[in-house]
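Below you'll find the structure I mean.
A single protein chain has been removed from this complex, and every other one stays in its place.
The first chain written gets the first letter, and so on, giving A and B; residue counts start at 1 in each chain.
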């Protein structure tokens, strides 16, 4: 039987995703279990984390397991990912060794590895987590690379708590301004999961340059073909918000500008009015607002929106704990006892 | 019922403090319990820690709980504390979100946040931990900000182990030299706890500029009015040490010089003779010496004093473990099961 990973929700059937969400709801009602008794997970953070680290570490503990948190390049050795390299640079060991050794120690490996933001054609290969998945002999979990599937599950769980069935809900994924060009991971993920669950999805962004990678656009089109939802791109704020049930915000850098961000900055700065505010939310169908966090207040969304009852970002963040426990439990079911 | 925090010992009655100390003594005799079974604590360190981190992490574990250690701005996202800010600077998320999300994950939140040392009028507002206490929906514990209440309990526990009843003991809190202008937290705390427990307290410092913030001086005066102790300020080393039962040392920067430390440095450097040495200790009533640690040897106290039987700093440090378990257990008693 081939090894099962949690790299993207697209590798999991809709029935499997529903089962994960059901298990997450069960964990929300009753936090403790023995699904990871005697098992362990290594959490590799190539980038900062607060929610992910806390919720995975606690989640493993609550299921009887143990999490080891590692920061390669900071308190562990920097890692090489290319094949065949003569390693005379900064990296001290190859992912092949790291993944194989960790697989001897632990039962699951989680990896957070953001893009380098220099060349999208490189970043879109997502080679760090793919290398771990290639060499590890235990399941690998995506803690955010160029998608963020754990966030997807937490997000859709929060939406279900609010709406129940999500078919044909009007869902707006809106770009917002941020002083730095950010990762597209959560935006890609929002597109995938919203289309997967049959919603009518609008991708709202300033210009065509801010449309997401065609790989994710195409997957989203395939998803709506199966799920019965729809997908459109819009640059019209008022039209997008009108009648929306769900507004999900995220900032990201425009893909054509990777590596020459000084050229993108003035475009980004000219669209600060994409901020989610009360006026825009008033156009919705008494819609809810969410965001993956961290969120810069009064940049991405106003204090008024963040502090309103419509904001379910804290619920979504809480759900990270529950869905990730469901993912760990599902993957660990198939790992051998030591 | 409103949420109970452990931000300062002044919020806890003398009977409550005595109960915490009794519980700490019980934990010293028998380390293990289930008071935190199924519970967890997030420990947020904005500044370095050795004793605090080790003793809280172990203490939670010994009571059946789990501690997650986070370093915001280093391996987690930098946090904004001001209200209404347009967050276009370095901070990536607001304490409102951090505190509310952590409250969904954990049952207790510990926060270490030292002053910035630029403007005492700002630092004295202690806004980091106050913001956590404001937004968190679980109890918040002070791991040292501008006071250090856990150290207070460990200190008074060590003194009781030595003396039993502390009423009317002659207690000297002496300033000492240190190459850097340090936090007044432990000095403020020593003043509070020594006056609270009815001791005759002398604050010994080089000049009137080194007297502590009037807020703590006034609380100390209120404390002695209730406890039957006394409080005086002295700049006379020999007179202060003579007949003392307890010498507690701490270095701190003079409050009027915050933000212009180059002006304070020569004053500080001219008072290196405040070092605790054998000659000074010989003036005491066979007194004990303690310090919160870390301590620079032969700067704050000589090797001879540190290595003498009179030094109870190691006992005080050990007691951190016991008193903090008592604090966690007391606060967790009122948190809901998940």
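Annotations
In this text, contacts are C-beta pairs under 8 Å (C-beta built on N, C-alpha and C of every residue); 3 or more make two chains touch, one makes a residue touch a chain.
This is a predicted model, so every value here is computed, not measured.
Set against the missing chain, the residues B:118, B:222 or B:298 yield one that touches it, B:298. Contact with the chain that does not appear here is found for just one residue of B:68, B:129, B:143 or B:317, B:317.
Taking the complete complex into account, B:55 is the one of B:35, B:55, B:96 or B:227 that touches the chain left out. As for the chain not pictured, it touches chain A at residues 38, 40, 42, 66, 68, 70, 72, 74-77, 80, 84-88, 91-94, 96-98, 100-102, 104-106, 338. Against the chain not shown here, chain B presents residues 31-32, 45, 48-51, 53-55, 57-58, 61-62, 71, 74, 179, 293-299, 303, 306-307, 313-314, 317-318, 321.
Throughout what follows, only the chains that are shown with their structure count from here on.
Distance between chain A and chain B, defined via averaged C-alpha coordinates, is recorded as 40 Å.
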